[in-house]
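Every protein chain but one is kept in place in this view of the complex.
Residue numbering begins at 1 within each chain, and the chains themselves are lettered A and B in the order written.
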Amino acid sequence: MEKLHTFYYFLDLAGTFAFAISGATAARERGLDLFGICAIAFTVACGGGIIRDLCIGAVPPAGLTTWYYLATSLVAAVMTISLFPLVQKINRPVILFDAAGLSLFAVTGARKVLFFGHNAEVAVLLGVVTAVGGGIIRDILLNRIPVVLEKEIYASAAFLGALIVVAGNYFHWLTMDWLSVIGLVVCFLLRMLALRYHWNLPVFSNEKTGTEDKS
Amino acid sequence: MEKLHTFYYFLDLAGTFAFAISGATAARERGLDLFGICAIAFTVACGGGIIRDLCIGAVPPAGLTTWYYLATSLVAAVMTISLFPLVQKINRPVILFDAAGLSLFAVTGARKVLFFGHNAEVAVLLGVVTAVGGGIIRDILLNRIPVVLEKEIYASAAFLGALIVVAGNYFHWLTMDWLSVIGLVVCFLLRMLALRYHWNLPVFSNEKTGTEDKS
Partner (left out) sequence: MEKLHTFYYFLDLAGTFAFAISGATAARERGLDLFGICAIAFTVACGGGIIRDLCIGAVPPAGLTTWYYLATSLVAAVMTISLFPLVQKINRPVILFDAAGLSLFAVTGARKVLFFGHNAEVAVLLGVVTAVGGGIIRDILLNRIPVVLEKEIYASAAFLGALIVVAGNYFHWLTMDWLSVIGLVVCFLLRMLALRYHWNLPVFSNEKTGTEDKS
């Protein structure tokens, strides 16, 4: 399991990096200043985990106490500022990292909640919050409707990953480490397939009935 | 008092349901996908209580640990999606439920804070937050100015309901159960009368002086 933990650690940093890149890129496009870009990069990378930690009483949140999350976010922000053409070229790896970060944050988020002794519902909900919370805060700060609420299978993939870990643990299917690997792989594959084949959750247009605009 | 608690329980579910309907309806109108509609329905129903619980250290928040809040929100979201014409027809009961939820959340929110041993100011403020917090988060996520800050006697009714409970408890006017009933009825009536007669709190136009647009 030693190798597995090294692997988790790498994924954790890669996910943090990818989330920070996505935040810094969005902030740069909106014309924010140096502080704004760094702040949004850090918020996207750590915001979901900070909300989770507040909800389970793990204060101060790990995102604030652990220096390498901040360092990784700042490196990503500086890269996005100074090497923007390079950042654009690594767009494909960044999407891969983002899917890896999503999967990992969902799984480790749910595990941390279970480890603190809370029930299955809290673990699944906060697993999803860990994975998508940062992106939602980013979109709130940049004054737009959070993209994860509008389209694409993104939060749903995180939900499935967290659910596998929590349900598997509840029914004693496998050891936690194996459940984590399965949750991670399922979430990652679902996200990549959704991107590849443009899968979306249904949207409910207002055209079905003529009376809907009244309310 | 047994009947009273059954009555509270019914009001709690009815309020949760009404808040979730209002969230799901707003999310559907903005074109959010299935996950987005469910997420906003749940957020409106439980967001205020979650902020209250974080502020008094009652972690994990009741909104995350209690399965029937989530279940009620999801039922409301699915109804809003699949039975939209029906949801529009029950617009009037939904407004009634919403006022009931507002009153109940303000009163029970303030009671929970007092029960945790905090002072009167915290109880009144967090009573209001419990009642209107979910709606404010809904409007932030949907990228508009929270409607409770702009017009109508809504938060003010919640404030009055919470104030009656807290002040009455402080000065030992009556038992907590009677105070709750009075706070609930006053808040509910004020809200319904405000809706019926279009009462609003004053807005301060910029036309009074010619110098105000400078700043």
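Methods note: a contact is a pair of C-beta atoms (placed from the backbone, for glycine too) under 8 Å apart; a residue touches a chain by one contact, two chains touch by 3 or more.
Since the model is a prediction, treat every value here as computed from it, not as a measurement.
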{"item": "Listed residues A:14, A:27 or A:123, member touching the removed chain", "value": "A:27"}
{"item": "Residue of B:11, B:40, B:125 or B:184 in touch with the missing chain, whole complex considered", "value": "B:125"}
{"item": "Positions on chain B where the hidden chain makes contact", "value": "54-57, 113, 118-119, 121-122, 125-126, 136, 140, 143-146, 148-151, 155-156, 159, 200-206, 208-209, 211-212, 214-215"}
{"item": "Chain A residues touching the omitted chain (full complex)", "value": "25, 27-37, 39-40, 50, 54, 57, 59-61, 64-65, 67, 70, 81, 84-85, 88, 91, 140-143"}
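Note that in this section only the chains that are shown with their structure count from here on.
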{"item": "Superposition of chain A upon chain B: rotation angle, C-alpha, nearest 5 degrees", "value": "120"}
{"item": "Approximate Å spacing (C-alpha centroids) for the pair chain A, chain B", "value": "29"}
